[in-house]
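All protein chains but one are shown at their positions in the complex.
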Amino acid sequence: MSTHENGREITFGEAIKEALMEEMHRDSHVFIIGEDVAAAGTVFKVLTGLLDEFGPERVIDSPISEAGITGIGVGAAVTGMRPVVDIMFGDFTTLAMDQMVNQAAKTHYMSGGKLRVPMVIRTTMGAGRRSAAQHSQSLHAWYSHVPGLKVAIPSTPYDAKGLMKTAIREDNPVVIVEDKMMYSLKGIVPSEEYTIPLGVADVKRVGEDITLVATSQMVHLALEASQKLAALGISAEVVDPRTTFPLDKQALVNSVKKTSRAIVIDQGYQRYGVTGEIASVIADGAFYYLDAPVKRIGAMDVPIPFSPILEDLTIPSVPDIVEMAKTLCGRY
Amino acid sequence: MSTHENGREITFGEAIKEALMEEMHRDSHVFIIGEDVAAAGTVFKVLTGLLDEFGPERVIDSPISEAGITGIGVGAAVTGMRPVVDIMFGDFTTLAMDQMVNQAAKTHYMSGGKLRVPMVIRTTMGAGRRSAAQHSQSLHAWYSHVPGLKVAIPSTPYDAKGLMKTAIREDNPVVIVEDKMMYSLKGIVPSEEYTIPLGVADVKRVGEDITLVATSQMVHLALEASQKLAALGISAEVVDPRTTFPLDKQALVNSVKKTSRAIVIDQGYQRYGVTGEIASVIADGAFYYLDAPVKRIGAMDVPIPFSPILEDLTIPSVPDIVEMAKTLCGRY
Amino acid sequence: MSQDETGISQLDLTELEETTLDHWLNTYRQMIKIRLFEEKTNELYTSAKMPGLAHLYIGEEAVAVGVCEALRQDDYITSTHRGHGHCLAKGAKLDKMFSELLGKVDGYCRGKGGSMHIADQDTGNLGANGIVGGSAGIATGAALSIKMRASDQVAVCFFGDGALGQGLFYESMNMAQLWNLPVIYVCENNLYGEYTPTEKSTSGNRLARAEAFGMDNVEISGQDVRLVYQTVKRLVERARAGEGPAFLLCHTYRFRGHHVGDIDRPYRSREEEEKWQTENDPLKILSDWLVSDKMVEPDLFSQIEEEVRAEVEVAVTFALDASFPDEMEVDAHVYA
Partner (left out) sequence: MSQDETGISQLDLTELEETTLDHWLNTYRQMIKIRLFEEKTNELYTSAKMPGLAHLYIGEEAVAVGVCEALRQDDYITSTHRGHGHCLAKGAKLDKMFSELLGKVDGYCRGKGGSMHIADQDTGNLGANGIVGGSAGIATGAALSIKMRASDQVAVCFFGDGALGQGLFYESMNMAQLWNLPVIYVCENNLYGEYTPTEKSTSGNRLARAEAFGMDNVEISGQDVRLVYQTVKRLVERARAGEGPAFLLCHTYRFRGHHVGDIDRPYRSREEEEKWQTENDPLKILSDWLVSDKMVEPDLFSQIEEEVRAEVEVAVTFALDASFPDEMEVDAHVYA
């Protein structure tokens, strides 16, 4: 587990802003483009203050043109800049998929390694805000499917800041997916500068009996479930991959070799999503160590409903995790 | 295995056309819209003749507007028509993702079941044509990830025709993904009319020692590999899910319960793709029957290269399958 | 229809004579219904009774009502995230709308859609849309369907000025014009997209965006419901007669924030807001004219208002009392 107990307590949103602030100060080629990112500081108010610091030339309000601004990001990136393209809701990346997948992700390879696309696409994920089916999706499985993209889904302010800084310095397109429900989540970040490499999982809790692989906000559900499980005498290890690509397969497999049981928890739609990939990596890599099948908990495979009573049913929950862990550990 | 030995031998492409021809005769609400679908009969010449039969009102050449025609399909579908939207290369569906995912897939649910979107999106997949990174992708894992869409990936003329006819009659958006390399593949289809339900896997070869779950063109590689394995005394069962959603989990799991070993083969990028989902379904469902980890063979996780020598390396191959099967069966 | 020196089309007063007083009183009723519905929605939000957010239509009532009064019930509309006005104007019922906003099973979408996704097949509303510009293709496809079915319906695509940033609009307009489809694109230019003034996100001339496709286009004030009605009636007639699509640019203003939570509005001045609210209130413009030209007693408007207010109260009470969907509903209707 990353030790960073000595530092300042800030929110997840502030961590993102600090990363951008620091990197924009460090490198004049970094700029931000997106809808209402400047004066409004994004609809989630995450970037408030950047406009004052860097002016409208580097914090650019765009028209409502997701494909256009992503393409502009690619063009700026291959010609020497380091754009951060802000796509307000992950649901809207559907409009920019050609630019993300056919352009940003493939340009380096198609050019035989000559052109580079050092670009960050910041977007959001996560249900629970009663925003209904077109403002609640978590589509990071899609981005992770695409060779040429890297994908970070931080779960804490510490990870968010460190991963964002690394992403900005990367010479590849990196998609950072932020769970909207975590912007006010607090955590400690170091006073001094730091970065976090992409592709290194973080053990958020050490345990012996079962591994809970959890991403983004699901990490906090897994930690809460671990408390409940501890009370039942089940010691859960919580492993956060932090990036879905590169994926730290070794860390996941090693944890499960130790615990011999695993549940993978992610807020994307379950089918053909992140849980399937990670579960099959574990089921393969730790095959001879497993005492039970690797289980998965993703979002329910339905368009996310508006009505709170229904929406809540679609999101993985602490009881879901606890129940499944109990079953896997033979406690029922 | 579907028995359809008494019939006519036609190509995969002809099977698609026959399905459309029959359904357009049967139901005047069915129409086709896409780029160069009319006089040109698509760039793959699959629809040649439909224009003459049904005229330009029902076989509509569109501008190069993938998002636009998909949206038009949704609008036509909710108001009583049954559009078949033709997206020439699967790579171009990236341009239509909002319309496919946020509109077509969610309209029925978001309207509380009132609006219906009876629409087919025909598109292609598959590398091997030396068409490079933007004309060779197999993105069906994406479509399969989305609640509200159904996805068919037929492997034979028989399946193509039967699934297409069912898709056209479905009251939901169905994506049919055709491997470009199979259009001239021949097979028998019945003389009489038939349809194939979505969600029913087909055992393309019965075997005892290992299950090869294969999709689309990969079915033929698996069958070829099975011949080679038979020569080595390994009896392989080849199971074709035919639709990635609905997925016939029971058929897959049952086969593996019998054989106790499995390889999942699909031509999409391997990571976060179809193989991960199917492998984890099997690893879970047949856990106590498995003698070896479920293995996966997908496309290599690279943008598809142009140079033939490189491109061929990225596509699953018969030797890949044979070698892996031998290893799983302890023959090395 | 005449134009002033800026090219903006003006009211043809003689043509108005054809329309009955009853029509205008009903128009007024429709507009105040939207206003009161939205005020109540705001109240539901501030009293934490409504989940999520809502984008209020207050100030823009004349556009939806002017357009929809010129449509038949079986004509189609596609709507936006700011869609309550369109829904009501097309004939939706207050109780089922409130129920939807509250996530109740009696709502138009059984609580599954919410504010941003209300659809009502019975009144031809193909649905609000959470994707800015997302319905451009749908409306155009509805128009293609109309033509293929040899029907004489018309489809109207409502959208905000911000949606002009979306490429899908241009793809759709191109096809609508190519194929001469009965669709009318109604741009509600309320001067802002979220917190950004439209001139910061829109270059050139908005009307020219339609002109570029050879499409018939008209620019009007969207605050005068008489003008909206008159203009749309003409465009609908053309479209019904197979004379093709049109683009209508309506200048309007949202009197409230972008959504119910947008209270401070630092991106625009209180003066600007006040000017629109006092000088350009669509309800006042209509009622003033009815009083001065049609000799309607001012009291009649308060009477209508009270009637509608009572209806709204009944509806909201219905919705507050209504049930949430059963948990079993969650995976129903994913597939038909």
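Order of writing sets the chain letters: A, B and C. Residues in each chain are counted from 1.
As a working rule, contacts are C-beta pairs under 8 Å (C-beta built on N, C-alpha and C of every residue); 3 or more make two chains touch, one makes a residue touch a chain.
Everything quoted here is computed from the prediction, not taken from an experiment.
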item	value
Displayed chains contacted by the hidden chain, counting the whole assembly	A, B, C
Which of B:12, B:31, B:54 or B:92 contacts the chain that the document leaves out	B:92
Touch criterion as defined above, residue of C:7, C:214 or C:242 at the omitted chain	C:214
Subunit C, residues in touch with the chain not shown (by the definition above)	164-171, 173-175, 177-178, 200-205, 208-209, 211-215
Residue numbers in subunit A that touch the chain omitted from display	31, 57-58, 62-63, 65, 67-81, 83, 98-99, 102-103, 107-116, 118, 147-148, 150, 171-172
Those residues of subunit B which, in the complete complex, touch the missing chain	35-36, 39-40, 43, 61-65, 67-68, 91-92, 95, 129-135, 300-303, 305-310, 313-314
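We take it that only the chains that are shown with their structure count from here on.
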item	value
Chain whose average C-alpha position is farthest from subunit B's own	C
Averaged-CA centre spacing for the pair subunit C and subunit A, given as whole angstrom	37
Distance between the centres, which are taken as Cα means, of subunit C and subunit B, whole angstrom	41
Shared-contact residues (touching 2 or more other chains) in subunit C	109-113, 117, 129-131, 134, 167, 334
For subunit B, residues that touch 2 or more chains besides their own	67, 98, 102, 109-110, 147-148
